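Each remark here refers to the structure printed beneath this line.
A single protein chain has been removed from this complex, and every other one stays in its place.
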Amino acid sequence: MSDQKKGKKGDILLEMKDIVIDGYSDDRWHEIVKGVDITLRRGEVMGLIGESGAGKSTLGLAAMGFARPGCRLTSGSIMFDGIDLMKASAEERRALRGSRIAYVAQSAAASFNPAHQLIEQTVESTVRKGIKPEEEAKSDARKLYRDLQLPNPDHIGDRYPHQVSGGQLQRVMTAMAMSPRPDLIIFDEPTTALDVTTQVEVLASMRRIVEQYNTAAIYITHDLAVVAQMADVIKVLRYGETIEDADTRSMLSDPKKEYTKSLWSVRSIEKPEDKSEDVILKVDHVDASYTGSAKVLDDVTIEVPRGDTVAIVGESGSGKSTTARAITGLLPPSKGQVLFNGKPLPPTLKERSVDQLQKIQMIYQMADTAMNPRHTVRDIIGRPLEFYLGLRGRERDQRLLELVEMIELNEDFIDRLPAELSGGQKQRICIARALAADPELIICDEVTSALDQIVQKGILELLLRLQKELGLTYIFITHDIATVKAISDQIVVMLEGRVVEQGMKSEILAPPYPDYTKLLLSSVPEMDPDWLTGLLAERAREGSATA
Amino acid sequence: MHPVIRTILQRLGLGLVTLFVVSLILFSSIEFLPGDFGEAVLGQAALPETVEAFRKELGLHLPMHERYFDWLGGILTGDMGNSFSGRGSSGGQDRSRPVIELLAPRLANTLFLASMAAIISVPLALFLGITAALYRNTIYDRTVNALTLTTISFPEFFVAYLLILGLSSFTKIFPSLANIDPDAVFWERVYLTALPALTLTLVIVAHMMRMTRAAIINLMASPYIEMADLKGASKSEIILRHALPNAWAPIVTVIAFNLAYLVVGVVVVEVVFVYPGVGQLMVDAVTTRDVPVVQGCAMIFAATYILLNLFADIISIITNPRLLHPR
Partner (left out) sequence: MNNDDDMTPGKPADLADQGYSAAGEVVLIKARRTFLENILRGLKSAPPTALFGLTVITIYIFFALFAPLLAPHGEAEIFDLSYAPWGEEFMFGTDQLGRDILSRLIYGARNTVGIAFVTTLFAFVIGGGLGITAAINNNGWLDNLLSRSVDVLMAIPSLIFALILLSMFGANTLNLIIIIAILDSTRVFRIARAVSLNVVVMDYVEAAKLRGEKLFWILYREILPNIMPPLVAEFGLRFCFVFLTIAALSFLGVGIQPPTADWGSMVRETAGLIQFAEYDLTAAMTPMLPAAAIALLTVAVNFVVDWFLHKSSGLKD
């Protein structure tokens, strides 16, 4: 690649002005992006941050002159290095894609064609567009694999997508984007589907390669801490409008808008640690496995003190959700037992009495699927009132109203269907349904992870208030350390079906750490642009010290 | 063992088991005949000895499992027993013919008709289905869609009579009866078979086109197709390089499904055009309750159907990269 063509660092590469994009839903067009400007210079990384519905992905694709089916670029101008993408023909835009502008998608597993080898897909546009001959492109791809620290870089390209792990696929996709040495790469939530410990490695290799080849990039995410590691400048979007523009450091140290601050609002909750001696639930040396597969729980012992919150933390496959299934009786333990108020609970759901079922309630991650879409709020909250407490008629409606007010909603919501509620409101109704049973213990399975930050904060505060008022005990299953810090008294760290560590929050979150806890805690991105650099340096130091 | 081979063997085994169960069902159909069927077949005037001899010939005095294996062995060696018809003829003389003799020439005719329909309809349906999917929601797509929806709603005999009215009664282009005789030359056969083949084609094309369209639309919605678009691949590259290698399985499934449907479709069409094929033979045998002939015809239809589906399964297996390149 000649430097003349690339232009100078600092020249304007992409200029988007007053972009309006419409999306089609419910039989009409809505504005998804309402007049946003973007100016990106060569070699610069811009973070586009916003919550669901902010229009950030749509805007990212528009930078390639592309609109998904069901969307249309309505007005505005997109100048890419002197080319007007709004006026360019479909063929001209197509010529730019895969040569000068490349794209890295969120779901690598679905975005690779299952029928072709990885290296074929990596070099496809480079070769087809005549940028490099095939052999040269392939040896360059192997070099990129090496730069991205993929294992076995000389041969990993001969594999098929389903033969490679998610984190590796995401790096192969970065290599694919980099192969034609584009001027601009759009990263669309590239690490959202990954576990935190994997995310760190992928982030580090992506950042290194973008710096190495001095490529401009737009990095789209909902996670401010992640984008802070990658971007030079950050643009905050909400409902298709720009909220705030700033360079990364000043954005983090001195956000101008309330909304920007709310993006890390969960981190502002602080729960004073409480230590109760009265054990309400004990998971006692429990093993469990799904039929025909290996153990998913291996000698798990967890004590839950009354009136406190125990957070169970771990990555996917750690057995944290399986633990909840063993407690509720959905998956009977193959060994060990669960004690509730000192008495053993029957292992299966069928053997448990209505009274035992009533005392332990569950709240799910996806409120959408946790409520029957054909039932109104009245049916949803009313059913446990009838079923457990035998309330009928006016008595039931009275209690229903109390519960709805307890979760900070009002009577307007009682006759709505789930589809007529926002994400946060749905989760509140699920909380009310659990409360309606008048339980002692509530198991919260990732209850906030599908929600936007500001809504998460509201839900967590509600749960804390209810705990204080009603003396509830929570088991809080999550992969998100910020949530753990916000709500827990005790923490249980799980890995591959085993408990790695259990103790008070202050003990677990302070050194000395067991290896895995340390890896897990240190991998959680912080609101500090130097965090990743510092972490990598530290890991390198330790690596060389142990070597 | 390589997973592809293992899966194929599994499917073959499953196909055999299914054929076995089908043969059991067919065999047991003779058990359900009423007690006096011997007289019904041989006629009221039949002597008791004749009836007894007939029952003996069918082996009704032997235990059931013995008869079953005898029957199955017969079918495998091409002996399907003798037809019931012709037995009651006067003089007690047995003029019934072996089922295989009745079947063989008619099977050739049916295969000829089905192949003719398949040769026209498969390429046509694939072309229409793929183009409708690629030009989705255009006038072209909507028209083809409404037309095929109408066609699949028509009973086969309605389509057949419409064609007879249009192409035979008024215009005299084709004959309305397809009673081909055994020594007709090839082109004469084609000419005589034109209307039945055209009827089948119309029905099959509609089904196949709609299924192809759905399969292709489903495929084109895959994230990797969008990725190819975002990589700047041209429309032909997207289709040839990215969609096609993954399209074999769904397309072959659609073709096999519709060829199997063709097997059933011939029955009605043969009756309409008085075409001397297996379908008509079977319908006649059902009306006269000539069980050995029904068994023979049904076995042929069922085996074809099962084999076609098996073939589609195997194609899907050998084009599945997850099975071809195991972890």
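We call the chains A and B, going by the order they appear; numbering starts again at 1 in every chain.
By definition in this document, a residue touches a chain if its C-beta (ideal position, glycine included) is under 8 Å from a C-beta of that chain, and two chains touch if they have at least 3 such contacts.
Remember, it's a predicted structure, so these values are computed and weren't measured experimentally.
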**OP:** Tell me the shown chains the invisible chain touches, ordered by label.
**Re:** A, B
Original post:
For the chain left off this view, which of A:262, A:309, A:490 or A:517 is in contact with it?
Top reply: A:262
Subject >> Of A:383, A:498 or A:539, the one touching the omitted chain in the full complex >> reply: A:383
Original post:
Any idea which of B:146, B:184 or B:244 touches the chain not displayed?
Top reply: B:146
Subject >> Where the unshown chain meets chain A, residue by residue >> reply: 24-28, 69-70, 239, 243, 257-259, 262, 328-330, 349, 352, 354, 357, 361-362, 364, 366, 369-375, 383-384, 387-388, 407-410, 412-413, 416, 419-425, 428, 433, 437, 454-455, 457-458, 462
Subject >> Those residues of chain B which, in the complete complex, touch the missing chain >> reply: 18, 21-22, 25-26, 29, 32-33, 136-137, 146, 149-150, 152-158, 161-162, 164-165, 169-170, 176, 260-261, 263-264, 267-268, 271-272, 282-283, 285-287, 289, 291, 294, 298, 301-302, 305-306, 309
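Going forward, only the chains that are shown with their structure count from here on.
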Original post:
Which positions of chain B touch chain A when the two form their complex?
Top reply: 222-224, 226-234, 237, 241-242, 245-246, 321-322, 325, 327
Original post:
How about chain A: which of its residues touch chain B in the complex?
Top reply: 61, 64, 66, 68, 94-99, 102-103, 105, 107, 110-116, 124-125, 128-129, 159-160, 162-163, 176
